[in-house]
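Complex shown without one protein chain; remaining protein chains in place.
Take a look at subunit A:
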Amino acid sequence: MTKIQMTVDGATVSDDVEPRMLLVHYLREKVGKTGTVIGCDTSNCGACTVHLDGRSVKSCNVLAVQADGHEVTTVEGLAKDGELHPMQAAFHECHALQCGFCTPGMIMQSIDLLNDNPKPSEDEIRLGLEGNLCRCTGYHNIVRAVQTASGQEVGS
């Protein structure tokens, strides 16, 4: 067991964890942040994407002990004072989700994408979301949502 401490969605948490515990399991099982989900065993689906010190990571690809002393934001920490994050609002507005299982990861990845590139082209959005799988939306409306959140004109 290793003692770790980190900030998750603004609150400090600390626990004894097995060194092999993945950050995603830590968040879900110990911190109770079940908004972050697990879709694969191979770091391919992106459903588990969170922000580590403001950058998106696949939390199934990071050990909990590696996040020791760092700051983690999950989808549950995005809305502030009851106000949705603009990316959450855009996903809702553009119908960019159906079952919603990929959605937390998609939203976290999309935010990071705009942090790097505030006005991405459609191709840049598609490439930027390449690590996140969605089985429901066909991506069409997810691309529209990212365009909307970036303040760009959106086709139908």
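Rule of thumb we're sticking to: a residue touches a chain if its C-beta (ideal position, glycine included) is under 8 Å from a C-beta of that chain, and two chains touch if they have at least 3 such contacts; residues count from 1.
Going forward, contacts and distances are computed from a predicted model.
Asks: For the chain not present in this complex, what protein name does its UniProt entry give, out of "Carbon-monoxide dehydrogenase large subunit", "GMC family oxidoreductase", "ABC transporter permease" or "Cytochrome c oxidase subunit 2"?
Replies: "Carbon-monoxide dehydrogenase large subunit"
Asks: Consider the whole complex, including the chain that is not shown, and state which of A:C45, A:V62, A:I111 or A:A149 touches that chain.
Replies: A:C45
Asks: With respect to the chain omitted from the figure, which of A:V8, A:L78 or A:I111 is a touching residue?
Replies: Considering all chains, including the one not shown, the answer is A:L78.
Asks: Name every residue on subunit A in touch with the hidden partner chain.
Replies: With respect to the unshown chain, the touching residues of subunit A are 18, 28-29, 33-42, 44-45, 47, 74-76, 78-79, 84, 88, 91-93, 95, 97-104, 107, 122, 125-127, 129-143, 155-156.
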